[in-house]
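To start, the structure under review is shown below, and the notes come after it.
A single protein chain has been omitted; all remaining protein chains appear in their positions.
Note that the chains are named A and B in the order they appear, and that numbering of residues resets to 1 at the start of each chain.
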Amino acid sequence: MYLKELCELDGVSGAENAVRSFITDKIKPYADSITVDAIGNIIALKKGKSSDKKVMLSAHTDEVGFIISGITDKGFLEFKTVGGIDTRVIISKRVRIGKNKLSGVIAMKAIHLQDKSERGKVPKVSSLYIDIGAKSREEAEEHVSLGDYAVFDADYELYGDTVKSKAIDDRAGCAILIELIKKDVQYDTYFCFMAQEEVGLRGAKIAVARVKPDIALVVEATTCADVSGAEEKDYVTSLGKGAAVSFADRSTIVREDFYRNLLRVASEEKISVQTKMALAGGNDAGAIHLAVGGIKCASVSVPCRYIHSPCGIAAVSDIEAVYRLADAFLNRIDEFLE
Amino acid sequence: MEMKAITQCWGPSGREGKISELIKSEAEKYADEVYTDALGNLIAHKKGSEKKIMLAAHMDEIGVVVTYIDENGFLRFSNIGGVYIKRLLNRRVEFANGVIGVIDTESDNKEMKLSKMFIDIGASTKAEAESKVSVGDMAVFVGDYIETDSVIISKALDNRIGCAALLEVMERASGDNDVYFCFTAQEEVGLRGAKAVAYSVAPEYALAVDVTDTGDTPSADKMAVKLGGGAAVKVMDRSVICNADVRSLLIELAKRDGIPYQLEVMTDGGTDAGAIHTSRDGVKTGGVSIPTRYIHSPSEMASKADYNAAVKLLTAFCEYKF
Partner (left out) sequence: MKELLRKLSGLRGISGYEYRISDKISELFKPVADEVHTDKLGNVIAVKHSTKVNAPRLMIEAHMDEIGLMVRDIDENGFIGFVNIGGVDTRILPSCEVIIHAKEDICGVIGAKPPHLQTAGEADDVSKIQDMAIDTGLSADKVKSLVSVGDAITIKGGFCELLGGRVSGKSLDDRAGVAVLVKLLEKLSDVKLDFDLYAVSAVCEEVNGSGAATSGYAINPDMAVAIDVTHGITPDNSKNAFELGSGVAIAKGPNLHPALTDRLISTAKNNDIKYNVEVEGGNTGTDAWLLQVAREGIPTALLSIPLRYMHTSVETLELSDVEAVCSLLERFCVELDCDLEGWLCI
């Protein structure tokens, strides 16, 4: 699985180019056709034994990050967030900017210079800036243009039985789809690597209009809050307890038969699964299930602690479980199409 | 169909199986074909050679969904649709299998946060609770059906009263228009079912049939709609500004047939019209609403006269030669 390589690529929503080329390169030998559409989705068709049905598997290529929106006279960069990022996790982090991966740090004035009221409060994103070391606007402009994207500059690492990275959401899904496209499939199956999920499920909306599948499964990463200080009722998912299957989130209510089928198949295949125990968040299923007259759609997710931060953590065993469940979904697709 | 049966039937957003079956049994008497789609919308088609018209009434109701079961058998939950969190205490809820629960809160909950509330189904252990209810199961609010000379009081008048109206129109309407009676799913969670069905039906004209607020209770937020003031012809709500042609036609028909009507400008909440009018290259969409007090409570109240007016107006619309 190419998880490490994928996580290390930079691909903020709207600038998924590096991820797109990597994936296209890896799936080329296995896909019968590959289309890149107007927003940058990769739609890869793997022909099945039968063309009676169309199946869609979906993961998103983009990650949350930043976009440079201004340069000050002194050469500091102003920025906006791309996708939902908790402001608390961005202060004092290293970032890489643009195609040349220029280094910068997200900064604010030192604690000594903050007055009492400032110390207790999370600053506004608009009051933060990126320092690239430039001494003037002119020097900064030699290296950075308005509209350049920036990502967290954080390493992919193994932490015991878990992995730590900035982009498990959703390169884990991409890695899984790359493995699955290598296998034979029953029906024509569209492996869709979606752009711009983090800014409003944008890529999925148009990809599904093109593919018009009979059924779709979204392979994602989801909130995992089994952390210090949280009560069990608020965990949403737990690390290491298996693939998370959603009955609903804020974007989708999953058909009961689809949800139950996923749990049943997991149990029969002895794949460890957990129910996602909250309606938190949303993912591409929200765009897919409403499109072109309605599509049967569900999602299976990798629980990820500290999601949308430089250091998300996911269990290797959970990623394996999501892979196996998505694999079982394709192998036993007739049971889901009934 | 009996108004009592249709309002009391169980069907929160996304779990409309039971209510869909109930409506289907009635719709099959009048429609040429009745079918469901991937989102659970129920579509009854009365074929005709003229204009393709869609009437949409959502059949889902608001409710709750279990997210966690604790060691003592208490359930934690989340809302499905626009539930007034601050008014939840000691409400009763009912699950699909008939299990009843009562909502209460941890004592320290001045802000009335949902995360501190729980449902008590009378179980004393986790195992006992899990033998009746699972995480992911939904429940609806309990609210008995009461009928007086003039009004109906029940849970889920929003929008089973609209569904009842569609069934009655389906029975009555004649004429050559090609009419799709759509009982939509998942309206309460964001007009989701209507979005799918508007695309698949692709009508030329559409009407959303739903309930609307009134401005006639003591010191209510100002609004022109009154209980008993007639069928409400929708001008706008938060999801749509209705097509002027459709709105004018409805007014013209009401005047022609002497049907009591009033104009509706609603600033809270949207309707399926919002999802329908933006479908594909656009659909000329309007709305006929039934004025209803205390929407999203167990005791929603509507006037029988308004309901009858709405049925007449909708029938006239379906029969209209465009």
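By definition in this document, contacts are C-beta pairs under 8 Å (C-beta built on N, C-alpha and C of every residue); 3 or more make two chains touch, one makes a residue touch a chain.
Everything numeric here is computed off the predicted structure, so don't read it as measured data.
Across the entire complex, the residue among B:151, B:241 or B:305 in touch with the chain not shown is B:241.
Screening A:68, A:218, A:239 or A:328 for touch with the missing chain picks out A:68. Interface with the hidden chain, as seen from subunit B, comprises residues 215, 221-224, 235-236, 239-244, 247, 262-265, 267, 274, 277-278, 280-284. Seen from subunit A, the chain kept out of the figure touches residues 13-15, 17, 36-41, 66-70, 80-83, 126, 145-147, 196, 199-200, 202, 205-206, 209-210.
To be clear about the criterion, only the chains that are shown with their structure count from here on.
Subunit A and subunit B have CA centres that are 35 Å apart. For subunit B in complex with subunit A, the touching residues are 13-15, 17, 37-41, 65, 67-68, 70, 76, 78, 80, 115, 135-136, 186, 189, 192-193, 195-197, 199-200.
Considering their complex, residues 232-234, 247-248, 253-256, 259, 275, 277-279, 289-296 of subunit A touch subunit B.
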